[in-house]
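A single protein chain has been omitted; all remaining protein chains appear in their positions.
This part shows chain A:
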Amino acid sequence: MADAAITVEEARKTYGGSGAKNGRPALDGLDLTVARGTVHAVLGPNGAGKTTLVRILATLLRPDAGRIEVAGHDVVREAYAVRLRIGLLGQHAALDEELGGRQNLELFGRLHHLGARRARARADELLERFELSATGRKPVKQYSGGMRRRLDLAASLITEPEVLFLDEPTTGLDPRGRAEVWGSVRSLVGGGTTVLLTTQYLEEADQLADRISVVDAGRVIADGTADELKAATGGDRIDVVLRDAGHLGAAVALLPVPQDVVTVDTDRRLLSAPVTDRMATLAGVVRALEDAGIEAEDIALRRPTLDEVFLHLTGPDDRVKEAA
């Protein structure tokens, strides 16, 4: 793809060399294409290979095999050219904890060879933009989690990178910190930056990303927009909440779908099932429950959540047939 900001073909990586513990590859032939100016989420459980992928893309780690290009440059052969064009927000704050916020940004600006005056000006600009001007002199170790993350993000934006990598940017943040980071990412994309974001939070992918790649065991197992992924899991779903959990078993048999696709959540007295004909199913379920004398507290039609997509793709859904 000519207008791809990131191209990954058949990427492979196994850690450890001689000291390899289990020899299981972290990346096992991963393919990925990210179009310029878009936000792409890489979604997957712990150990799926998300961080390995980001570290390879950010030139921190050498792949064993594969063609990997960022902003049109090979990450191994043209690492320097790649480094000129990327920003990285890793899982751990990549800051000097002893130095102040302004000192950190100036340091990184100088290392980007902005020169003393421009580095200082850029630091002030970024502090203002991320609302950190007031605390610019305080050492970073006194910052709150959200502030530290914002400064870290500012540090990865010193040169307005073409491609920005965010490795689980909101892990460990409270909801307010998370919202702050999300706001910053949204405003960045408005400026034309390509963002690759890894996350375990489905909501985060849903909120921010144009496209999502679901990764498991070092491979992409599904790829598409949030809507496409939801549709692939079976389209709409019907949720029925009963007044009495004791009727769940009987109610499963009444639904006009095969019993093995019904999800039962005993604690919430909830039945959930994929549907094809929305209105007919809704009417049928209401009538069947009434005829059987089972009282429903709530009946709703909805799109599947990304959680369901994720569970559907990455492994067996333990809740299926639990009470049936």
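Here are a few things to note about the model shown:
The working rule: contacts are C-beta pairs under 8 Å (C-beta built on N, C-alpha and C of every residue); 3 or more make two chains touch, one makes a residue touch a chain; residues count from 1.
Everything that follows uses one rule, which is that contacts and distances are computed from a predicted model.
As stated in its UniProt record, the chain not included in the shown complex is "Transport permease protein", which appears among "Transport permease protein", "Allophanate hydrolase", "Signal recognition particle receptor FtsY" or "NADH-quinone oxidoreductase subunit E".
In the complete assembly, the contact with the undisplayed chain comes from A:H112, out of A:R67, A:H112 or A:R129. In the complete assembly, the contact with the undisplayed chain comes from A:P139, out of A:G29, A:G72, A:P139 or A:G224.
Contact residues of chain A toward the unshown chain are 17, 55, 58-62, 80, 83-84, 86, 88, 90-100, 103, 107-108, 110-113, 139, 155-156.
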